Structures are given as structure tokens and as C-alpha cells.
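Apart from one protein chain that is not included, each protein chain of the complex appears where it belongs.
Labels for the chains are A, B and C, by order of writing; each one numbers its residues from 1.
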Amino acid sequence: MGKILVLYYSKSGNTKKMAHLVADGAVEISGIEVRLKAINEADREDVLWCDGLALGSPTHLGTVAYEMKKFWEDKITDWQKLDGKIGCAFSSQGGWGGGGELTCLSLLTILMNFGFLVFGVTDYAGYQFTAHYGTTQAGEPREEKQKEACRRLGKRLAEWIAVCVDGRKELHPLCGNYKRNPWD
Amino acid sequence: MGKILVLYYSKSGNTKKMAHLVADGAVEISGIEVRLKAINEADREDVLWCDGLALGSPTHLGTVAYEMKKFWEDKITDWQKLDGKIGCAFSSQGGWGGGGELTCLSLLTILMNFGFLVFGVTDYAGYQFTAHYGTTQAGEPREEKQKEACRRLGKRLAEWIAVCVDGRKELHPLCGNYKRNPWD
Amino acid sequence: MGKILVLYYSKSGNTKKMAHLVADGAVEISGIEVRLKAINEADREDVLWCDGLALGSPTHLGTVAYEMKKFWEDKITDWQKLDGKIGCAFSSQGGWGGGGELTCLSLLTILMNFGFLVFGVTDYAGYQFTAHYGTTQAGEPREEKQKEACRRLGKRLAEWIAVCVDGRKELHPLCGNYKRNPWD
Partner (left out) sequence: MGKILVLYYSKSGNTKKMAHLVADGAVEISGIEVRLKAINEADREDVLWCDGLALGSPTHLGTVAYEMKKFWEDKITDWQKLDGKIGCAFSSQGGWGGGGELTCLSLLTILMNFGFLVFGVTDYAGYQFTAHYGTTQAGEPREEKQKEACRRLGKRLAEWIAVCVDGRKELHPLCGNYKRNPWD
């Protein structure tokens, strides 16, 4: 049974709200165990435990918050023990154009550094709203499409874990069990 | 007298609309000459001519449109003749989270490769809307803050040209001649 | 039986040499079919065909060569038909510090845009030589560690395809069937 960790740091509470929605999306896929933890509640065992990881940090100065970076530098010393896990990213930024995508890419870089396979979501969560390299948000998610972009990230992570780890090929998003874009 | 080139490629017309607004912002600073050109109207002489360059491309597959890349690879063979020019970037993407920031960063990378000094805008153009690494847009600019984020990029470029090239230090944005954020 | 495509564009021949080595690494894993193609020999059917893709481009102006970008923009119009494939990147640059890593990251961005899971290699191919975000090279691979960094990328791709697509969990690199670092 596949295991997912939604791991986040939040200062203002916005990224925390995103993390809860990402976890909500992950549990939409049955048969996947989901843990939701802030970095101060998590440890290396949580990271070693999971098959899939959704990693969230606020955008501070256009990149990952130092607290999140410190977690990985200090606690995850298990280099070359995490290869082959699957990861994705999310971030709340102060404003659109404020570095949310850059932060997601840096989060994915950290994960790739440990051997993760990383991904984004090709679906549109609503009009002109997607999460191609992770879910980004200005402030907190308020509109339905903003919330759905968080949930869809978690759901996609759960789907990849189901397909790649548990061999449940029927859960591949291309099998077409649900609308992936509003205009479908 | 400082010279600015707003150079863009547009497929759908969205990045073209942004380019016009960027040029509108640049002419707000008196004593700066501004040229607005699509890549099919421009040549190496335009790039050599300018002191400052605002470079715009749609986000295609999360990065610069190949037509724009081709322009630089084919036409700008003047390596180490462009050092010290000042540059910035703008991009229209299909949806928020669709790679607009990544495209701006790749446009800036191209410019840095030729020795440009590149920048973003720390101002907020409106509520939760900025252009820290260039101006990004989903589709076309419609709201006032979206239009202002384009104009502000062009204005800032003109200010840096006035200050660094023409020695008009009184035009430095920190001299406080206008509101830089809506809540000021 | 897993299928791998090594797809490259090469101008000077350096990236082509890397591509051949990447393919050599992929065939080290038995039971995987490997195709090696330059973009002018490949078509959308090749991309649809594969389970795993190693994508190579020279670094031109700090990012992907326009010819490679054009291939994806023009030929791969099958949006949301490629989700869940696995991808990685390689690039030859003019000199160390010349943008090879940035090019790999842009190649991975293009793949993520189509829903690929992307990865780098945590192994060291020799003293102070790795491929954490794809394999990079200055000019052509000459030293053994430079060649091994290419082969290791292809081998790792084949391993992930074996594990995730064919369910051959015993081929997971963490199962420890070979030395992953020179000092092991």
C-alpha cells in the first residue's frame, strides 16, 4: 500500500492551507496512506517512510524558505537512500510574478538531488489556472480553481504512487476516469 | 540620450499587447528614445543600437518560444559586443502556474549570456501582483494592475538607462518621485 | 518490455557523442528496447512509443538549442497523452560554467510540461563528477568519468523503466547490485 507524505513549512499559514488541500487530494485515491506534517513535526523517518512526497514552502525572496532548506540539510543525511521516490512541490508567494514557480523548481531541485522522480500537473484546475511545475498561489487559496490546483497535485501524486509503486495501472490519469480540464 | 528597444515575439497577440504597454511605460521617462519591434521587424543593428532591452516571448512548453531563441542564435552573432547593456523580460503564459516565471528567467539567461545586466521590478502593480523577475501574465493583460505591471517594467528599464547611461541620478527610483506600491 | 528513446540534437557532434554513450548505458539493463535518434530522424510516434526518454541538446546561449525546442513545439501536439513517461536530460556546453545545468533544467521543464516524471543521477561517475540534474559536459566527453556520467544516466533511466513500468523491483538501484560511487 503506497505511502504519501505532505511535508510543509508555513509562516503566515497560507502554505499550511495549501498543504491541507494537497492532502485532501491525495486521499481521493483509495488504498494510499497519507501523512500531513509541518517540518517541526516531521523527522527523517517520515521521509524514509514515504513512497511519494509533496513538499511545500512559502516563497521568501524568490526561493525556498531557509527553514525548509535547513530541514533537509540538517535532518536528511541519508544520501542515496531516497532514490526512486516520487515528488512534487507547492508554494504560496506574496503576489503573482513573485517567484512561486522559481520556488517550486528549487524544491524539485532539492528532491532531485536525493534521486526523486519529480513532476508537475498538466491539468487545468480552472480558467487560466494550472500547476505545471507545482501548485503556486498568491497568498492563500480562495477561489475554487485555486483550491482544486492544490487537490489535483495531491491526487496526481497518489495516482503515480498507485501506478508505479503498487502496480495499479488502471489508476493512470490517462485512463480517463475523470475530467482533467474544465472544458473537457 | 538613452536608447531602449522593446523586442518581442507574439503568436496569439497577447505578448504583443504586453510589449505595447512596456513601451508605454518606457516613454514615461523623458529623454529616452524607444523602439518597439517584433523579431521579424528587427535585426542585429537594433540590438547593437540600444542601451536597454525589454525582451518578450510567449511561454511555450514552459520556456522561451523557439522563434525568439532562433532570432538570437541566428542574428546576434556579435558575441562580446553587447556587454554592459541593461535588460529585462516579459511573457504571456496560458495560465497562472504555467511557466511564465521560468520563461522570464530563460530570457534573462539569454541576455546574461551576452553580458547584459538584468533586473526585475520590486514594486507591486496592485494587490498581490508584481514583476520581481519580469512581468508575467496569463493570456492578455485585462485588469489595470496587469497593465501597470507591464508599464512599470518599461518605466524601470528607462530609469536604469537614465541613471546608469545618461548619469541622471535624480531619476533613480529610490528618489521617491512616485508611489511604487498601491499601499504607500 | 520497457521502451527507451534517446533523442538528441547535435550541431558540432559533441551532444551526439553523449547520446551514443547514454544509449550504451541504457542497454546495460537487459530486457529494455532502446532507440537512438537525432530529431531529424524522429517523429511524434517515437515519443508516443517510448516509456522513457533521455533528451539531449547542446547549450546555446545558456539554454536549449532552438532546433530542439522547435521539434517539441511543432511535432508533439499530443498534449496530455504523454503523462507518466519518465525523462532525463543531457547537454554539451562550450565551457564549464557555460549553462549546461540550466539547459538540462530547461529540457526537464519541457518534459514536465507534458507530464513526464523527471530525474537526475545521485551517483558520482568519478572524482568530483556527477549528473545530479542531467549529464553536462564541456565540449565532448574525453575522460572515462565523463563518459561514465553519460552511460550512468542511460542506465538509471533503464532501471526506472524496469522498476516502474515492468515491475522488476529487483533492478532498483538501491538493491546494490553495483558500485554507484568510485569510493564505495
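Definition applied: a contact is a pair of C-beta atoms (placed from the backbone, for glycine too) under 8 Å apart; a residue touches a chain by one contact, two chains touch by 3 or more.
If you're wondering where the values come from, they're calculated on a predicted model, not measured in any experiment.
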## Note on the structure
Touch with the missing chain holds, among A:G62, A:G100, A:P141 or A:G154, for A:G62
### Task
May I ask which residue of C:L102, C:V118 or C:C164 touches the chain that does not appear here?
C:L102
### Query
If the missing chain were put back, which residues of chain C would it touch?
62, 94-102, 105, 124, 127-136, 138-139, 149
### Absent-chain interface as seen on chain A, which is shown
60-67, 69-70, 72-73, 99, 102, 106, 109-110, 112-114
### Hidden partner interface residues of chain B, rising order
79-81, 83-84, 86, 105, 109, 112-123, 132-133, 160, 163-164, 167, 172-174, 180-181
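Operating definition for what follows: only the chains that are shown with their structure count from here on.
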### Query
Comparing centres built from CA atoms, which chain ends up most distant from chain C?
B
### Query
How many angstrom between the C-alpha centroids of chain B and chain A?
32
### Query
Which residues does chain C have that touch at least 2 chains other than itself?
109, 112-114
